[in-house]
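All protein chains but one are shown in place.
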C-alpha cells in the first residue's frame, strides 16, 4: 500500500499540522512516511501545501507531481492541484471560498463543508481535523487508535487535553463528507 | 641581441632602481625590455632581486631561471644565483660581505668593490650606479646617451640635479671593475 | 456657526483589519466590518456620523487605505450635519 | 656609603640600532658601535662607566636585547666603582 | 481600487476638500507586510517626502534583505536591492558617483546592526551624504522571528526561546547612539510611527534628513522603533502598547544629535 | 646568542643581581619588525604577563594579518593566525568553548577598526571574556603604509599621498572610545610604549586586563598607540616624538572605562 | 522530524562542542532547534548566534583550531560569505563541519531548494588549491547520520567537511533513527588526540601554531603538495555512493540529494514501463565516485545527470567518462524540482 496525498490551502488553515498528524499516525501504524511542505518565501501569509506519503515500502521520492488524493481547501489550490490527481484518484474539497468547483470526470470527488461545520460547532481550531476525518472515512489507511497516538506524538504535552476535541472533530468529519458528481 | 640579467642583493642597496634605470635606458635605445622584481613578503627588509631583459626581439618570458649576466651584491644572492649564470656568461660581484667567492670555471667573473668606492667618494647613495657602470663596461649594450635619458625618465624631476652625480658614479664604476680568476 | 465635517473613503480590498485606525479615531466613528474582503480580512468601515476629518486614521494606517476629506459645515453642508 | 652600580649585557646580533635605548638612558653611558652586526646594523654598546641599572634601556628596547644587573656598591664591589 | 464610499457626508468627498490621501509615489500594489506592520507607514513617509521635495528624478533608494526586501514593489523611486547588511556600501558607491542625488537606505535592525555593522559605522564615519532609515523592530522579521542585536533583554524570539540573556547574547546594541558619536553623522534621531502624533514627528524627521542631504551635510540617521506583530506574536494594538512600555525605555524617542546652526 | 659583555662592572652580571631580562616566553628568534617598532615591546609585555600570572597552559593568543602576523614565531604561547579582521570571532569561538582560558587578540588598527569592525563591536557587545590588544599605529604597516581608519587628518600615507582629507576619508575612527560605550566592555584603556614610564604603565594595564579575564569580567580592551617608522618614514626617535605631538592629542592616553568596584 | 532538526539533534548526539550560526532560510530551524533544546544542559554544547556568517565561520576556525568539534550551517548566500574562512580552514588543515542547505541562486535568488552550489563546494569557492570532503544527504536519516560521519572524517584528515543539503531535504519529515549519544571530548583527550591544537602550551612542548601563512614559496609549495597528497588519500579511501538497478541498466541516472529521491521514483516507474534504468547516487561529491562510473561507462548507452542546476556535477561525470559513453544533463533551476515524467522523457531521448 502506498498512499500519496497533497493537502493544500491557506497559510492559517492548519494544512501543515493536518499532514503532520497523518504522518505521525502512519508511523504509529508502522508505515513508512514522508511529509514534505512547500515552504513559503521569507514572508508572511500566502498559500501552503504539504505532500504526505504513507507506505509499507521504502518511499522513493517525497516530492511528487501526481497524487492518489488531493485535499483542497481554497481556490488557488484547486486551480493548481485538481490536475495532479491520478486518474481514478480522489479529490476532497471544502467548498468555502471555492468559485470554480472541480470538473474532472476521471476521478472521485468528495466535498466536505468543514469550515461551516467548524463555525457551527464553535470549533474553528479543529477545522483541519474535520477535514482529516473526512479523508479517513474515504481512505481508512490508518486506524483511529493510531490516530490517537499520532495526536499524542505531534501535539506538545500542554495541548493533550485537546485531543478528545480533535477526535470529536474527526468523527464529525467522517459524518459530513459526501461524494459529488462533477458539474 | 638579447641580454638576460639578474641583479640581486639586500633590500636597501638600490637593486630595483638599478634595474629600472637599465630598463628605461633600454627603452630609450628602442629595445624591448622587461623588469621583473621578486617582490618580498608583506614585511620589511630581506633580500631583493630583479630580472632585467633587454632585447631587440619580442621578449617571451620575463621570468628566467638562467641568465647571461648575474650582478651579485651579497652572500645570500651569491649562494642562490652563481649557479644560474649560463655557461660562458658573466658574473659581476661586489666583494663586500662576501665570504664565499664564486668558483665556477665556465663563466667570466668580474669584481667591483663599489661599496668601498662609494664610501671613499662619500657617495653611498650612488653605490648602485657604480655597479651599473661596471656592468656597462663589460656589456656596453646601451650607450651613455640613452643611459642619461633613462636616468631622466626614471628619476622624478625633483631629483634631476643628481643626474650628473649618477653619471660620475657610472664612469667610476667602469674604471674600477676587473676580471678575476676563479679561486 | 461653521462646524467642521469630515469624511473618509476606505480602499477595502487593501485593508488588513489591523484596527490601528479604530484605536486612534478621536470620535469613535469607525469599526470593523462583519464581512471579509477578498484577502480574507475584516475591513474597516465608517460606522457613524461625526467624523471630524482629523486624518488620524489615515496617518496611522500602514497600508495607506484611507482618504480623508474635510469641509467647513456651512451652506448646504451644514444641512447634512445638522 | 652604599652606592648603586649597574651593568647591562647586550645581545648584539639582535640589536637593530634603533637608538631608542640611548635616548632613554638617564646617565648617557650607552652609544652606538662603529661596527656592524651580522644583520648590517650598528649595535648598541655600554660606552662608559656609571650605569645605574635603572633598566630604562631594557624596558624600552623593542627587540629584548638588553639584560640589566644591579648591585649595591659595597664590599669588593665598591672598589670597582671607586 | 475598490473604494467603499459611505453615505455619511460622502458628498464632501471632492478634491477641494481633500485632507489626506496616499501619495502617488506609493504604488497601488497591496503591501506584503503583516497587518499593522510599521514598514508600510515608514515607506509612505519617505515617499511623501520625496514627493513634497520634488526630488523623484534624483532619488535612489536601497533596500537590503529583510521584510522590506520588496520595498521596490511599493515605493515609486528607483530602488536597488542590496545583499544583507551592505546597503550603506551601495549608498556610498552611488552617492560618491552622483554627489547631487538623494540616496537613502532602508534597513532593518538585523541588517544594519548585525551583519552590516562595519558598513554602517564606516559610512557614518566617512560622513557619506546619505539618509539612513533604520527600522528597529527588535527582531529578524523576515526569516521568522530570530533574535536581533536590538532584541530586548528577556525578550523571547525563535533563537532566544527562553528570553534573551545578557550573559550569552549581550545587551541590545544601540547603534543609533553609537553612530551619533561619529563626526560624520550630522543629524541623528529616533522616532516611531505608532500614533498619529509620532507619525507626524517621524515625517518631519525624515523630511529634515532629506533636506540636509540637499545641503550635503553628511549622514542623516533616522531610527524608527517599530513593531513586528508576527515576530512578537501579538496583535498590532498590543504590539504598539508593548513597544511603548518596553522598547521606548530602552530606546528613548527624540533627537540624539541635531545640527548646531 | 652572542652577548657582548663589556668590561664596565661586568663582574656584577650574576643571577642574584639580575634586574631585567627578556622573559623566556619570548622566543629567541630575532623579531621581524623594523628597528624601533613598538610591536616587539608589546609582545614582550604580554609574554611577561603570561609568565607572571603563570597561565601559559591556559593562554591562547590570536594574531591576524598585519605586521604581527608572525607573532606566533616570537610569542611562546599557543597562537592562532586569523584572517584579516576576524580575531575577535576566533577569540569568541575559543573562549566560549574554553570558558576558563585566557584568550587574547593582538590586532592592528587596519584589522580591528576597518575590516574587523563588526567582529570587534559584537564581541565587545556580547561581553566575551577576552583581552583585546589593539595596536594603533595609524597606518597599514604590513602592506606598505596605506591609510588606516585611525590615520590622522592630513597625514600622508601611500593611499593618502596628499594627506588624509576629512571630506573623502572621514575623521579618524576612535574605536576605543566607541567600544567603551558598550556594556560588554569592562575595562578600556589607552596606553603607549614609547618611554620606559609608559611601558611600565602599559604593562600594568595588560596585566590588569588578564587578571580581569580570570574573574570573567568580559572584554578588557587595551589600545596601544604605537609607531610605524617605516610607514611614517621617520627614524624611531622622530617617530616617537611625532607620535607624542600628533597622535596623543587625538588619542589621549589613559583609562577610558575602569571597573567600578 | 524535519531534516534540519534531525541534523541539529544529531549534532548534540555526536558530541559536538559548539555551533555558531546566523539565520537564513531554509535552514534557520537548525539553530532554532538547538536554542530550544539547550544542549548546554544536556552535553555542555555551546550554541551561539553570531553577528554574521563571516563571524560564524571564524568562530568555527577558532574552535576547530583549539581541537573542538565545531560546526556551522547556512544557505547559499551565507556560504558565499564564508569562502575566505573556508579557504583558511583548508589551508590551516582544521577539522569542522559546515552545512549548506542550498537555495536557488545566483544572488538573493529564491529560497526554494536547489543544487547550484555544487561547483562552489567541490571545486573550491574560495581561493587557492584546496578541497573539502563533501557529503550529500538524500533523506532525513542521512541528515542525522552525516554529522557524526562528518566529524569523524574531519578529524581523521584534518579537513573541513561540507554537508551539502538542500531546502527540500532540510524541510521534509521522515522517520529517523537517531544515533546514541557520544560523549564530548575532555580537554585531556583533546590534548592527546589532537596534539596540534592550541589548547594552551604545556611545559613539555613548543607553542602550537594554527596558520595557513607561508612566507616562503618553497615551503608553501611543499605544504600544497602535502595537501594534494592528503586529497589523494581521501580519493582512495573515502568514496561513498549507492547503486540501484545499475547491473543491467541501459541508462544510469546520476543524482544526489533531492534529485536522487526523484530519480529513485523515476527508476521504479521506468522499470515498470520496461525501461532498464538505474541510479548511481554519489554520497560523497568530493571524493567523487569515479571508479563506479568507469565501471559502467562502457556498458551503458549513456549517463543522465539529473540536477537542480544548469549542469554542474555533469562536468565531473564527463571528466571521468572521457567520451566513453553519452553523458547528458537534465536540470531544473530556481527552486524547481524535476519530475519523474521529465526524467523518463530525457532517458528516452538519450536512448534514441
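The chains carry the letters A, B, C, D, E, F and G, assigned in the order they are written, with residues numbered from 1 in each.
Note that a residue touches a chain if its C-beta (ideal position, glycine included) is under 8 Å from a C-beta of that chain, and two chains touch if they have at least 3 such contacts.
None of these values were measured; they are calculated from a predicted model.
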item	value
Residue among G:56, G:116 or G:284 touching the omitted chain	G:116
Touch criterion as defined above, residue of E:94, E:112 or E:173 at the omitted chain	E:94
Touching the absent chain when the full complex is considered, from G:4, G:198, G:211 or G:346	G:211
Contact residue for the chain not shown (choose from F:147, F:212 or F:256)	F:147
Footprint left on subunit G by the chain that the document does not show	54, 76-81, 83-84, 87-92, 102, 104-112, 114, 116-117, 119-120, 123-130, 211-225, 227-228, 309-310, 312, 315, 318-319, 322-324, 332-336
For subunit F, the residues touching the chain missing from this view	65, 69, 81, 83-85, 110, 114-115, 117, 140, 143-144, 146-147, 149, 158-162, 168-169
In subunit E, positions touching the absent partner	56-60, 62, 69-70, 72, 75-83, 86, 89-94, 96-98, 101, 118-119, 122
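Just so it is clear, only the chains that are shown with their structure count from here on.
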item	value
Per-chain Cα centre nearest the global Cα centre, belonging to chain	G
Between subunit F and subunit G, centroid-to-centroid distance (C-alpha), Å	39
Distance from subunit D to subunit C - Cα centre to Cα centre, in angstrom	90
Subunit B, residues touching no fewer than two other chains	43
Shared-contact residues (touching 2 or more other chains) in subunit G	25, 48, 51-52, 215
